[in-house]
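Taking it in order: structure first as structure tokens, then the write-up.
Just one protein chain is left out here, and the rest sit where they should.
Think of it as A and B in the order they're written, each chain with its own count starting at 1.
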Amino acid sequence: MFKKLHDDGAERVTVTIDGREARVPAGETVAAAALIHGLQPFRTSAVSGAPRAPYCMMGVCFDCLVEIDGTPNRQACQVRVAEGMAIRRQDGAGETAP
Amino acid sequence: MNLDAVVVGGGLHGCSAALQLALRKLRCLVIEKDTVGRHASGVNAGGVRRLDRDPAEIPLSVAAMEMWWAIAELVGDDCGFRLSGQIKIAQNETELAVLEERARLVRSLGYEHEEPVGANELFRLVPALSRHCVGGLVAREDGFAQPYQTTKAFRDKAASLGVRFLEGTRVLGVERKAGDWIAETDRGRFAAPVLVNCAGGWGDAIAAATGDPVPFEVVAPMMMVSARLPPFLTPVVGAAGRKLSFKQMDNGTVVIGGGHFGGADAEAGTTSLDFRALAESARTVAELFPIMRGASIVRCWAGLEGFVADGLPVIGPGTGEPGIYHAFGFSTHGFQLGPAVGRIVADLVTRGESDLPIEPFRIDRFAKPPSAVPHPSAGSG
Partner (left out) sequence: MTARHELAVIGAGPAGLAAAATAAELGLKVALFDDQPAPGGQIYRGVERTPLADPAVLGDDYRRGADLAEAFRASGAAYHPSCGVWLLTPERELGLLDNGQARFVTAGRVIIAGGAMERPVPFPGWTLPGVMTAGAGQILLKSAGMVPGKGVVLAGTGPLLLLLAAQYLRAGVQIAALLDMTPPSNALRALPHLPAALSAFGTLAKGLALKREIHRAGVRVVKGVTSLRALGEARLEAVAYEAGGREQRLDSELLLVHFGVIPESNTTRSLGIRHLWDSRQLCWRPVADAWGNTGAEGFAVAGDGAGIGGALAAEYAGRLAALEAARALGRIDAAERDRSAAPVRAALAKERRVRPFLDVLFQPAPELISQLADDTVVCRCEEVTAGQIREAVGQGCTGPNQLKSFTRCGMGPCQGRQCGTTVSQLIGHTLGRPVEEIGAYRIRPPLKPIGLTQLAALDGEGEAAA
């Protein structure tokens, strides 16, 4: 769906996206990183199980919700990647941390 | 138009009273200043609870519960009622002893609905509860319902029986003239031999105007609701040592209340939230339900509720002119009583008496020598 215009040479961090490791530019949003690395969909809706992915990228639609480090319902377009971060697709209401 | 009764207030109690009056063939008008169910009745926690009621309220609560179990027969809608059970938990032996004492008291009054349970049964009923809890008090056949859906169902049923609802109309004053009560509103005057005061958090004004002042305060219980979570909880949970009412709805959202109050402005009809108190609520929840630590709070709100000094509602006739009946000031726990109180009011209007013991709710109970007025603090839910 999206590609990088060029390698911006930025510092990278390692995250996992649905279990797969990815090297992504530090400071980038989780949503941008996950879009480039093919997380599709980001979640299924809690009401009907419909597939959803980022819509607005500015924090007002809440369709980019994913599980980050075990916490569900995190806004991927508003959270920055960090070293070791575990990003996971969220199914329906999301699984809660044990 | 010829009316037999004017009901002031389109909350659950006004709708329930109107419905019962209509079932007894009286022609009724309900006058509501905002919209039906706009205040406490439409925004409460929906707890349908006999558990831990003041002994004076137990007979009414038990009668109301029987109506809830068959609520669809009364109003043609299930009101979202769920027989989830309600449980009050103890975090230590001292709290458990208090709950056991309470169970003995209820039994001694001849009721069987409150049952003490130990840790094993507690965690079977509430697996998500923190393991430091030691036991609880259960009412297995209590539950919860959807407040707005319920109030609307009572309204719709009443309307189908001919009750008229006048919304966006405020009763400015009432007086008795030539055998009729006249309700003066911002949209004209309405007269009927019977006036029913179901004005909730504003009920004291009408009571005072008719010569029956009551020590009364308007409070704003606050609620929080979480984003949807996978199902983890069936019963409604309260706590002995904490302000808490905690339940998970069918849709997965978790509704948290428990009697922390925000700011109340009865005149403007608005409330404000106190996030320091809500933070306290959040701490309670995080301690008792580890599963909630990853939850996010999506919405918070508060509703206006009338709180009478002794924490009990006013139910019964006025002491002055005949033909006026009060049912207001439900002091944070009137939702569950709604179905029964309507019946009580209608019985008072048509027969002059009720089968249920309503003496403790007399409007003039404070007219005796003034006693110390405790600050409202009872938990809701």
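Just so we're on the same page, a contact is a pair of C-beta atoms (placed from the backbone, for glycine too) under 8 Å apart; a residue touches a chain by one contact, two chains touch by 3 or more.
These numbers were taken from a predicted model, which means no experiment stands behind them.
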Candidates B:Ala119, B:Val134, B:Ala209 or B:Cys300 - the one touching the absent chain: B:Cys300
Hidden partner chain, residues of subunit A it touches: 1-6, 8, 10, 25, 27-29, 32, 35-36, 40-42, 45, 47-48, 50-63, 65, 71, 73, 77-78, 80
Touch residues of subunit B, complete complex, unshown partner: 35, 37, 42, 148-149, 152, 226-227, 251, 270, 272-273, 275-276, 278-280, 282-283, 285-286, 292-301
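In this section, only the chains that are shown with their structure count from here on.
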Approximate Å spacing (C-alpha centroids) for the pair subunit A, subunit B: 44
Residues on subunit A engaged by subunit B in the complex (per definition of touch): 46-47, 70-73, 92-98
Subunit B residues touching subunit A - in the complex, by the definition given at the top: 227-230, 232, 251-252, 291-296
